[in-house]
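A single protein chain has been removed from this complex, and every other one stays in its place.
We call the chains A, B and C, going by the order they appear; numbering starts again at 1 in every chain.
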Amino acid sequence: MIRVLFFARLREQLDCSRLELSAAEPTLTVQGLRRQLMGRGDAWRVALANENLICAVNQQVVVADQDIADGDEVAFYPPVTGG
Amino acid sequence: MIRVLFFARLREQLDCSRLELSAAEPTLTVQGLRRQLMGRGDAWRVALANENLICAVNQQVVVADQDIADGDEVAFYPPVTGG
Amino acid sequence: MTGQVNVSVQTGDFDPAGLQRALLEAGPGAGAVASFTGLVRGREGDGRLEWMELEHYPGMTEASLEQIATEALERWSLGAVSVVHRVGRLLPGDHIVWVGTCSRHRQDAFAACEFIMDYLKTRAPLWKKENWGDGQRWVEARGSDELRADRWRTSQKGSRD
Partner (left out) sequence: MTGQVNVSVQTGDFDPAGLQRALLEAGPGAGAVASFTGLVRGREGDGRLEWMELEHYPGMTEASLEQIATEALERWSLGAVSVVHRVGRLLPGDHIVWVGTCSRHRQDAFAACEFIMDYLKTRAPLWKKENWGDGQRWVEARGSDELRADRWRTSQKGSRD
């Protein structure tokens, strides 16, 4: 199982803060997961097309070709604005 | 009258924190006053020869050819070390 | 690298004086303490902020702040570092963030404090939503913050003098 989290504006655009997916493909990358999620409907296709989105796997920021393994926690979020 | 003040190590070297001089010369400069003070004895000649000394007239740092007028407050002091 | 790190992400307020005392206890013998306090600004031209909401990524936000504080300890000679960030709903004038660094020398304390703020602004998963009376909106990330953070990549190595 892969847990996928969404934050801030992206969470609102998707109306979804969290998904649990079964880890079907053994060689899923972050980019592959993103394409898969974009197939869930118009809101998903539009919101996840944003090139500024950041992705973290197990709470570490990663690049698009990072592999995802069963049990991973994957998060997508917009540029940060704390401080 | 000109009031002359000395601070910190310089004050200790001269064993003097304050002098009052009558303003004899109408065109006395800081450098002229310094030379005059160096004539007061060995301790004065040595201590006031230090090129790092700073001079302030009426509480503003000045350069050596600054004129001194009757009523001025002149201070000589070593490089500062506060903070 | 021997300094202590304190990181907290919390909904409640904090007391800068207490945080500074704790910082000095964690890094005794320091001659210099630099601190930064960020507060909610309530005005922008004629606009008045009603409230701000800070969202975070529980777990990762804390880990990210710890990573930034640890990087500061590696780059500068510091006795201790403390980073406290609030989340949830905040009102104008409320504290948002406190960063404190202590060191033997002021240049290390200053540089580390500013470095932590620049990295926190551009790397820690925190997002602000504001309500200026005409509805809610997410705050946009600023390119100038990214540029300030980039300065630390090449220049500004730790000084020990």
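Methods note: a contact is a pair of C-beta atoms (placed from the backbone, for glycine too) under 8 Å apart; a residue touches a chain by one contact, two chains touch by 3 or more.
Predicted model only: the values in this text are computed from it and were never measured.
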Chains in view that touch the one left out, judged over the entire complex = B, C
Out of B:L5, B:L19 or B:V62, point to the residue that touches the absent chain in the complete complex.
-> B:L5
If the hidden chain were put back, which of C:V9, C:A26, C:M60 or C:A109 would touch it?
-> C:A109
Chain C residues that touch the omitted chain in the full complex = 15-17, 20, 24, 29-43, 104, 106-107, 109-110, 113-114, 117, 144, 148, 161
Taking the full complex into account, what residues of chain B touch the chain not shown?
-> 5, 7-9, 52, 56, 59, 61, 75, 77-83
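By definition in this document, only the chains that are shown with their structure count from here on.
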If we define chain centres by averaging CA atoms, which chain lands farthest from chain C? Would you check?
-> B
Taking each chain's mean CA coordinate, chain B and chain C are separated, in whole Å, by 48
Let me have the rounded angstrom distance from the C-alpha centre of chain A over to the C-alpha centre of chain C, please.
-> 27
Touching two or more other chains - residue numbers and ranges from chain B | none
Chain C: which residues touch two or more other chains?
-> none
